[in-house]
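Mind looking over this structure? Questions follow.
All protein chains of the complex are present and in place, except for one that has been dropped.
Labels run A and B following the written order; every chain starts at residue 1.
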Amino acid sequence: MKKCSNCACGVKIDGTPSMEELQSSPGYPSEARIRKGPVAIIECVEAIPCNPCEPACPQGAITVGSDITALPVLDEEKCTGCGVCVAACPGLAIYVKDFTFEEERATILFPFEYLPLPVKGQIVEMTDRFGRTVCEGEVLLVNTSKRNSNTALIKAAYDKKHFEEVVSMRRLARA
Amino acid sequence: MVRTEIAVIGAGPAGLSAAIECARAGAKVTLIDENAKPGGQLFKQIHKFFGSREHRAGIRGIRIGEQLLKEAQELNIDVWLNAEVCGIYRNSELWVVLNHTESRLVKADAIIIATGATENAVSFDGWSLPGVMGAGAAQTMINLHRVLPGDRILMIGSGNVGVIVSYQLLQAGADVAAIVEAAPRLGGYGVHTAKVRRAGVPFYTSHTVLEARGTDHVESAVIVELNDSWQPVSGTEKEFTVDTICIAAGLTPLTELAAGAGCQTCFIPTLGGHVPMHDEKMRTSIDTIFVAGDIAGVEEASTAMEEGRLAGIHAAAALGYYKPSEEQRLSAEVWQRLGVLRSGPFGQKRLDAKKDILNARRTISEKVQ
Partner (left out) sequence: MKRIIEHPVLGRLEEAREVHIRVDGETIPAREGEMIAAALLANGKSVFRYTNKRHEARGIYCGIGRCTDCVMIVNGVPNVRTCVTPVEEGMVIETQQGIGHWGQEGEDGTD
């Protein structure tokens, strides 16, 4: 039995979903929608009983339905990329990306539950699904609202050449 | 001899939920726990729970624990801490030792055993070295005692406990060198594994730990690949510099009190091993003894709370605190919520295994008739 070293063998081998698993899930928006502006990207590919994303969305853009093991379905047209779902997901499986932020840069709003938190303006390392540094990012905002019960939300701008790969940032060294 | 109506053994999520239901029904309940603080493993679960709103989804285990404690306090439930139940006699008496010094006999009309489960051990060369510990031990140290047991950890086991504790170790400021899984596929939920993978923690499927090296403490660990017959493949050894090895190899129900009391058990591997047989009312083969939570089969905190409610409702009803119609109505609501938690590919296995327990219990009833 081979160990796959990140050639995308899927969530039960790598631990993180493959592009195929993601793109075939109903929470992953189309390429066309992604390029239009801020949109939620839901990386939820396994049927477990879970649905807090559904009531969280103020636009009603996420549907799970009465069988709560169903994968969340994202209505691309309704989704405004507001980001409320990002902190609502107990699995930290949702982020919001904006391809249109600037000519060279896109943004990602992602959940982060580590210390220390970065500060606005800080340059950090943006990482992919395997935790590898892809490029640097500029922290635009850090939201620590109590409403999100200790799930901080960080928005960072990064080179859109790496648009798809980036999903988080490297943990900062503790004092 | 202390007299109570319902004695609940174990103040974890199942026991607390059971005691709350009993008290709500109006029964006199005594909640007994061997620890200095109630809550069982719940206060170590600092992550947000799944499910739906009725299952308290999106709320961290610790907050749910606080809510349960508040409810228990508001209902004036008699809680005995530092109290070890040493045995159950004549289906209704408990011998309790408090603070290691005081012996008390308790007579109850019904007993709910909610003693949870214990971590399994995996042995390998050097496993007795300081630094090798259960994943639960590490979780207890970081989330309860606020102390890091080590700086660099190797996690053995990729089930939910292994991946969740790995994530929590990262949150506590430690590094996790790798997560090792003997099976060819990872066991935990994809959202949990994705979180740690995203933090750079590699998974090694079809690998097992071979050796812990060090003099008086773990200094490194060696893992090895397994072939299709689960045998180590020579030449595939990999060494990691770590000071801690956590073992997350599953849990086994703590059935001593139930078995000692004479409750019949059945062997259900999916749910951790020997489990006291119980019916839909969480009643064991002994009429006065109920079970709830991991002792009745290792699942999750959310199912433990629901089973606790079930045992509480039915124990209270058995003592006359609910009319049959009310008992049925309340029970159906819980069963509905349990059904949801036991749905989907992960839940189905547990659902089927719980059905096996119910069937086993039904078989002995039929034999008696």
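Operating definition for what follows: a residue touches a chain if its C-beta (ideal position, glycine included) is under 8 Å from a C-beta of that chain, and two chains touch if they have at least 3 such contacts.
The structure presented is a predicted model; accordingly, all values stated were derived computationally and were not measured.
Novice: Tell me which residue among B:Arg60, B:Lys195 or B:Arg350 touches the hidden chain in the full complex.
Specialist: Looking across B:Arg60, B:Lys195 or B:Arg350, the contact with the absent chain belongs to B:Arg60.
Novice: Write down which of B:Pro149, B:Gly308 or B:Gly347 is the residue touching the left-out chain.
Specialist: Spelled out, the listed residue whose C-beta touches the missing chain is B:Pro149.
Novice: Please identify which residue in B:Met141, B:Ala301 or B:Ile357 touches the non-displayed chain.
Specialist: B:Met141
Novice: Touch as defined at the start, partner being the missing chain; which of B:Ser103, B:Ser128 or B:Ser234 qualifies?
Specialist: Checking each option in B:Ser103, B:Ser128 or B:Ser234, the one touching the absent chain turns out to be B:Ser128.
Novice: In the whole complex, what residues of chain A lie against the chain that is missing from view?
Specialist: Spelled out for chain A, the touching residues are 113-116, 150, 152.
Novice: Spell out, residue by residue, where the missing chain touches chain B.
Specialist: 34-36, 46, 60, 62, 118-119, 128-134, 136-138, 140-143, 145-149, 171-173, 215-217
Keep in mind that, in the parts below, only the chains that are shown with their structure count from here on.
Novice: Between chain A and chain B, what is the gap in Å from one C-alpha centre to the other?
Specialist: Spacing between the chain centres: roughly 31 Å.
Novice: What part of chain A is in contact with chain B in the complex they form?
Specialist: 1-3, 11-17, 43-52, 55, 67-69, 88, 90-93, 113-115, 127, 129-132, 149-151, 167-168, 170-171, 174
Novice: Give every residue of chain B touching chain A within the complex, in rising order.
Specialist: Residues 47-53, 55, 57-60, 63, 158, 163, 170-171, 173, 179, 184-186, 189-201, 203-207, 225-228, 340-341, 343-347 of chain B touch chain A in their complex.
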